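A protein chain is absent from this complex, but the other protein chains hold their places.
Presenting chain A:
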Amino acid sequence: MVLKVVIVGAGIIGAACAFHAASAGLDVTVLDRGPVGAGTTSRGEGNVLLSDKEPGPELELARLSRTLWDEAGAELGPETFELQAKGGLVVASTLEGLTALGAFAARQRAAGVRAEPVDEVAEWEPHIAPGLPGGVSYPQDAQVQPVLAAAALLRAAVRHGARLLTGEAAAAVTGRGGRLTGVRTADGRVLPAEAVVNAAGTWGGELGRRLGAPLTVLPRRGFVLVTQPLPRMIRHKVYSADYVANVASSGAGLETSCVVEGTPGGTVLIGASRERVGFDPALDPAVVARLAAGACGLFPFLRDVQLIRAYRGFRPYCPDHLPVIGPDPRAPGVVHACGHEGAGIGLAPATGALVTAQLLGRPWRGADPAGYPALLPDRFLTSGGAPR
């Protein structure tokens, strides 16, 4: 008996879940109301990062994911989704900042991350601002083109027998004992399923509610700036050291931290801002100005470079800034895989492997089904099952 799984969401997380579940021989249907990777997946730089993560369950997942991205590249061809192991360089602007960064990197090294002190950042990045005291290099940091990656993973899933359907999930259909038997779509179809994966990203809270397993997943708006195409001026992903502080922060207002990198197309990407303003789509020129100032501070030559595009996305985050991955105890058959905030691209393969392991009830591609208790939805529930 092959387990029937409906995966709701054809973004990077849903695509990675479909890739691993279909590779494991499960009967997979991917359902999305829109095209592949049209949500938050298409709105980011495609970061696959270890450098920005504190030791803990997310870093563990990121380490597994980094390996699985390489495996996916080997299987599908790294060029199909522009997998680039370009490496990251985190630079401090002050001696105090460098000391703090050094301590952070030491803890990451203890957790298995390659993090190497850099004295002369100009040797790594010839066009960087003069006078910076130093930094840390993270050779494992990488990048993919997220929409191409989602499309490639889904194509591979389809080769393994998965189906891709357009439609909107409306409700879970349950049989005896509350066991899931299918997913009802908004246009009245019922897709037979013994399990449904919530990979709806920023809309994961709403989908959870429809499936009888409500979650709190909130949008955190971000802008990324794109410059005119240039000859290769920036070699790595270059961050200012305050990036680390901001990603883990839960402060309310605008936060920006400077992330600058080149792309194969020649454009330079400048991130990243984080704001809690709901789903407000409006561009905020003050945010653009702050990002521009940060980038010009790191790379002065950017002052004369034209900004040609900005894009905006809504990162999905849970109240404790960790993704929620695993079966929901309130609704048998419902498995969550959302809330990855700004790390969804990087964490996607390991999320897909972990969900597959949980569905199989045995390890899959290095993911132990019982391996990440801190990411289970149980953490948001009281012992009686009510939301905490």
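Miscellaneous remarks
The definition used in the following text is that a residue touches a chain if its C-beta (ideal position, glycine included) is under 8 Å from a C-beta of that chain, and two chains touch if they have at least 3 such contacts; residues count from 1.
Heads up, the rule we're going with is that contacts and distances are computed from a predicted model.
Comparing "Peptide/nickel transport system permease protein", "FAD-dependent oxidoreductase", "Cytochrome bc1 complex cytochrome b subunit" or "Elongation factor P--(R)-beta-lysine ligase" against the UniProt entry of the hidden chain yields the protein name "FAD-dependent oxidoreductase". Listed residues A:65, A:227, A:257 or A:356: the one in touch with the omitted chain is A:227. Residue-wise, the contact with the chain that is not shown comes from A:312, picked out of A:114, A:235, A:312 or A:379.
Interface note: of A:8, A:36 or A:338, the residue touching the hidden chain in the full complex is A:36. The hidden chain makes contact, of the residues A:148, A:218 or A:233, with A:148.
Even with one chain removed from view, chain A keeps its contact list with that chain: residues 35-38, 42, 147-148, 151, 155, 164, 223, 225, 227-229, 265, 267, 270, 281-286, 288-290, 292-293, 295-297, 302-312.
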